[in-house]
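Below: one structure, written as structure tokens.
For this view, one protein chain was removed and the others were kept in their places.
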Amino acid sequence: MGEELQFKTAGELSDLLKGGSVSSVEIVQAFIDRVESVDDRVRAFNSYDAEDALAQARASDERRAKAERLGELDGIPVGLKDNLAVKGQPLTCSSKILESFVSPYDGTCIQKLKANGAILWGRLNMDEFAMGSSTENSGTHTTSNPWDLDRIPGGSSGGSAAAVAACETPVALGSDTGGSIRQPASHCGVVGLKPTYGRVSRYGLAAFASSLDQIGPIARNIDDAALLLNAISGYDPHDSTSYKIDVPDFRKAAADDSDRKWTIGLPKEYLEENSDAAAIKPVLDAIEFYKSQGIEFKEISLPHTEYAVATYYIIATAEASSNLARYDGIRYTSRAESFDGKDSIDIYHQSRALGFGEEVKRRVILGTYVLSSGYYDAYYLKAQKCRTLIRSDFERAFESVDAIMTPTSPTPATLKGAHAEDPLAMYLSDIYTISANLAGIPGLSLPCGYVDGLPVGLQVLGKPFKEDEILKLGWIFESAHAYKDHHPSL
Amino acid sequence: MPEEQSIDIQKVANLARIALTDEEKSKLSGQLDSILGYINKLNELDTSNVDPTAHPHSVYNVWREDKAEGELPIEEALKNVPEQRQNMIVVPKVVE
Partner (left out) sequence: MEYEAVIGLEVHVQIKTESKIFSGCRAGYGYEPNELVDPVVLGLPGALPVMNKAALDGIIKAGLAFKCTVPDWCKWDRKNYFYPDSPNNYQITQYDQPICQGGEVEIELSGDSRAEMGEHKSIKLTRIHLENDVGKLNHFADDSLVDYNRAFTPLMEIVSEPDMHSGEEAFAFLTSIRQTMIYCGVSDCDMEKGQMRADANISVRPIGETTLGAKIELKNLNSITGVKNGIEYEIKRQIRELKKGNSITQATWRWNADLGRTELMREKEDAHDYRYFPDPDLLPVRIDDEWRKRIQAEIPELPFEKQRRFMEEYDLPYTITSVLIPDRALSEFFEEAAKKEPASAKAIGNYVTNDLLRELAESGRTLADCKITPSHLLSLVEAVDKGTITKQIAKDVFVEMFQMGELAGEIIERKGLKPDFDDDQVKAWCREAIDENPKPVEDFRSGNDKALNALLGQVMKKSRGKANPQSVNQVLRELLN
């Protein structure tokens, strides 16, 4: 029994716990064993505290013994991207500048998971400060794609996606600013969901781009993603940008049996863009499957698609340059060697030079530039206007369709180092995921097949606050296919 | 969008408080010029009658009541400080 626990979903584990046939300690131990067995190759974790995880598990078992179970996730391990604040745990954002930082407070999502009884363990690797699409920009190490260790797991939530795919944790939280949950989920053959902007509180998420960031679940199946989304969603008075709207039961909605007639939009610009049809064949096959279920598809146009990457990189880097200013060597970050006669300006310059990696420096400098005197109108303001046009594209499209389907990524996982010298090429690979963040709409990636043995993801984009609908659509595909039961051989 | 595309890297790095080596400066300069060249694409769009999106949802007046709550105990607050004295953070002498 102990050997199989790591292959079970969170939903299954929750049932087992309820049934009393297994304890949380056994579950957590199974995952610890799994991590020790495979993470030397996958390297999904920055760090984890096995002792603390087992202590949490013991507390969960005690609660259960007293019939004081907290929630559906009580006793279930949830892995955490290393940019989520948990009191007493490291919060490194995979950056040298935060390498010794331990958070003194819990973010809201974390508080909600604690209130649910989840076991919070594992600091999962990421691109430094969430800037990247491969996890190669991590200031700690590179994570490998469990399906092919020479390849990237995607990013920036590469550690989270790889850990779930490698069964090192049943579920994990990631964050998504331009595709950072969906794209690694696609590359690793797992489910990843970016909620509508404002659905989940950002309090406790080290900010990258404030108007684009969202925390979301990464899981092996739709039900687990929904389970996690149930636990973390909701208006938060600590986050002014979180939205006051009711939270439906996403699990129930996903499994719902109703006989609804769906109309799905296929954006012609997305499919035109991609010259390599072979790379997205599983996505095209998935569309055929949906058609076979009586779901209607129509071609739509999102005419401003080609401007999304440029718009994103102005807005995201501008906001990031300001959000990362706090990492300065003064209050709580690594500080360049104690000053002898250096003044404060030197401390800033040196600490940030030593603490930030190349991609972070590149984006902070770009962001600083686009906001600088004389350039604000031409870049930032212009980009915010283009963003309005991109949002309107989706608003118009959603007048005639319920949801939109696209490939998550133009290609499956590339080899490590493929874009090392060409940051722009890396940015352009975000083309399918980026618009959803600009428009603030929810997006789901689910595994729909393989190309050359590498997972490919189908992206489903929904109307604002309609995560229940995209989960339902994902469920329809998942129920008829076995991808959620496939595991990479490690 | 400005015609003159080359970023004065040193000036921007100063604003951003990041010390760059000469090698880094020249590498970044090339990369950023090419990224900026791509970003100029946005010039193709006529946005003269478009409002900027400052926030994804049109909400306003989000506030809280004037109640004190949520303080961190001093030991927690100063836990990560590189250097402290008398419960304050030590920084190099700042010339006003």
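Going in written order, the chains are labelled A and B, and every chain counts its residues from 1.
Everything that follows uses one rule, which is that contacts are C-beta pairs under 8 Å (C-beta built on N, C-alpha and C of every residue); 3 or more make two chains touch, one makes a residue touch a chain.
Small disclaimer: the values here were computed from a predicted structure and weren't measured.
When the whole complex is considered, the residue among A:16, A:32, A:57 or A:85 that touches the unshown chain is A:85. The missing chain, though absent from the display, is touched by one residue of A:32, A:98 or A:190; that residue is A:98. Of the options A:73, A:330 or A:386, the residue whose C-beta touches the omitted chain is A:330.
For chain B, the list of residues touching the undisplayed chain reads 15, 17, 54-55, 59-72, 74, 77-78, 85-94, 96. Against the chain not displayed here, chain A makes contact via residues 83-85, 91, 93, 98, 101, 103-105, 107, 202-207, 209-211, 237-241, 318-319, 321-322, 325-328, 330-332, 344-345, 348, 368, 371-373, 376, 380.
In this text, only the chains that are shown with their structure count from here on.
Remark: chain B residues 1-2, 7, 9, 12-13, 15-20, 24, 28, 31-32, 34-36, 38-42, 44-45, 47, 50-57, 59, 62, 64, 72, 76-77, 79-83, 89, 91-95 touch chain A in the complex. The part of chain A that touches chain B in the complex is made up of residues 100-102, 104-105, 197-198, 211, 237, 240-241, 243, 304, 306-307, 309-311, 313-314, 321, 325, 328-335, 338-339, 342-350, 352-353, 356, 358, 361-362, 364-366, 368-369, 372, 374-375, 378-379, 381-389, 391, 423-424, 427, 439-440, 464.
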